[in-house]
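Up next, chain A:
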Amino acid sequence: MADTSTMKASTFGRSVINKLPEVTSNLLSDSRIELVVPASKIRDVVQLVDEELSDALPESVFGVDLQNDQYNLIYIFWSWSNRLLVQLRVSLEGENPEIDSTCDIFPGLEWHERETREMFGIEFRNHPDPRLLLLPDELEGAYPLRKRFQSDLSRLDETGINPPKPRPKEGGEQK
Partner candidate 1 sequence: MSPDILDGSMDIWFGPQHVSAHGWATKLTLVGDYIVECDPNAGYFHRSAEKVLEFKNFRQGPLVLERMCMLEAFLAEYPYVAAVEKIAELEIPERAKVMRTIMMEMSRIHSIQFWWGQFNAELGFFTMALWPWVDREYSLDVFEELTGSRHTVSFSTPGGVKYDFTEKVMTQLNRAIDRFEDRLVKFKDMQLGSPTFRARTENIGLYDVKQGLKWGLSGPPIKACGVPMDLRKDDPDPNLAYDMVDFDVPITENPEHPGQSDAFDRMEQRFAEAETAVSIIKQLIPQIPEGDIVDPKARGKANRLPEGEAYARVEGTRGITSVWLKTEEKGQTAYRAKIRGPCIASYYALKDLVPGSKFADFIVIFGSLDPYPGWWDR
Partner candidate 2 sequence: MIGGVMLQFDFFAWLAGIPDWILGVLKWIYGIFSYVFHWIFNVFTWIWTTIFIPKNFMFLFRAVIFPGLIFVVMALIWAVWFTRKLWGRIQDRRGPLHMGKYGGLQLFADAIKLIGKETIIPDKAKRWMFRFLPGLLLVIVLLPFAFIPWDTVSAVDGGWAISDLNVSLVLAFAFLTAVPVIALLAGWVSGSKYTLIGGFRAANNQFAAEIPMIISTIGCAFLARSLSIFDISMAQSSLWFAILLPINLATFLVAAIASVGVFPFDAPVADSEIIFGWRTEYTGIYFTLTYFAEFAEQMLYSALIVALFLGGPNGLPFLPGPVNFIIKFLITFFFFVLVSSSFQRLRQDQIVYFCWKYLLPLAVLNVIVIMFAVVYLPGLMLPLLGVG
């Protein structure tokens, strides 16, 4: 707990931006704040979250596929004593984007990072255990949660109705 009283979201945002001016903040509500973080600074920001909010709970890390090789990586932390929800948003680009791993600061993020790696193909540098978490070995490198991944609609004909969308084009990444 940084202070004895609870910390407002805007206060927290300001204190982060003061230390790291590259970060921009975006107040979602009174107790929720979103920080847009450049990919190179993610370790510093997570370190700051750990220092400022001593009871920070790492809720999750996950990716969002924005198509055309654009990805968002979202970190969510919750501090119960400050009633403060911190959401970090990192924009990534490229075929297999890379970012620093933060699971030495918050060990609880290790599996979330593993899952993001296997599902989206976002590499985490210095990750201690970069194995597959949920997927079987055949799907290594298939990245199922990307939008390009072709899912199985083969049995849709049986319903007797037309498929709601046109079928995905050939050349999906399914192996």
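Here is the rule we go by: contacts are C-beta pairs under 8 Å (C-beta built on N, C-alpha and C of every residue); 3 or more make two chains touch, one makes a residue touch a chain; residues count from 1.
Picked so that all candidates are chains of the complex that A comes from, given by their letters.
Bear in mind the structure is a predicted one, so any value in this text is a computation, not a measurement.
J.: Looking at chain A, find the partner in this complex that touches it; the options are 1 or 2.
T.: Only one option touches chain A, namely 1.
J.: Under the definition above, what is the set of chain A residues touching candidate 1 in their complex?
T.: Contact set of chain A toward candidate 1: 31-32, 55-60, 62, 64-65, 74, 76, 78, 80, 83, 85, 87, 106-112, 119, 132-136, 144-145, 149, 151, 164.
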